[in-house]
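A single protein chain has been omitted from the complex, and every remaining protein chain is retained in its original position.
And now, chain A:
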């Protein structure tokens, strides 16, 4: 009986809407189509936009936001938010600059110039530390993610300013004699004609993709964001998952900091201010839900490229930076609007004929709830 119902409903949905499927495809691939539209429009408006060199330049800008967005994606998938990534980026750049200038140990009267790979490892460690503080505050001390990471946003920025007295490290080239050259390689150089920063973004993206789709940890991330209570009762180490995603986000921010200061061959304490918002925008444009549990690497990358290619395009055709801000904001709102259409559409397209899962349970389930109104509301929001 119920088998028959199911075949009936599935054949109906297959035969019922070819036209609807096109709309659905446009909706689900919206980040991709938005990117195509941006490329087409700016190519028509400016002759320099559509060229390999310009794409590579824009991509190396995107690399920074993309790295932040990937870390942010992990956090958002668990239902959290990380506002500290912009500051962590700045702090990481300054820390790397500080190490490149040489660390003097006055007690021994020596100045140590660590090689670049040590600088990279230590800087990533610093990003992990910031993330770990975030994660522990959120998972174990129950500080709301918004507040904890907002606090770290200030603290990390303040530390970066303290370390430099507000000044910028300019000399990051290192010197042959000290054996610490090669820092510029990270962001400035090219490999096979592609900026190294872009390659780093690709590597991190592949790592995130594998992490999310092929490992138990990835499944734990999705289940923690989808329903932390159910995940915990299924034996998922929810707290450890939460700490881990903030640590990974911190590391991503540190890598972004290294790439950015290498691109600029300088490290300023105010680098990356408000980048956390751009990172969140990238994740959201990529179709992730801020409530957690929904989203993927492909969408997030597209989201980062949409924002990057849009803002660079606006610069190229000479639109004032004030208007750029307005456009970016409009794109973000449009993206979220489409997200809510997609998720509510998914709810409605479920076999409502089945009745049970979405409608309030006749008695058993609603008996304990204070009012049916709220029960219905919750049931609707869950599905």
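Simple rule for what comes next: a residue touches a chain if its C-beta (ideal position, glycine included) is under 8 Å from a C-beta of that chain, and two chains touch if they have at least 3 such contacts; residues count from 1.
Just so we're on the same page, contacts and distances are computed from a predicted model.
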item	value
Protein name, per the UniProt record, of whichever chain is missing from view ("NADH-quinone oxidoreductase subunit K", "Chemotaxis protein CheA", "YceI family protein" or "Monosaccharide ABC transporter ATP-binding protein, CUT2 family")	"Monosaccharide ABC transporter ATP-binding protein, CUT2 family"
Sole contact to the chain not displayed, among A:93, A:269, A:293 or A:313	A:293
Sole residue of A:51, A:104, A:171 or A:234 that reaches the chain not shown, by the stated touch rule	A:234
Contact with the hidden chain (one of A:226, A:250 or A:268)	A:226
Contacts of chain A with the absent chain, listed as residue ranges	2-3, 6, 10, 210, 214-216, 219-220, 222-223, 225-227, 229-237, 289, 292-294, 346-347, 350-373, 379, 382-383
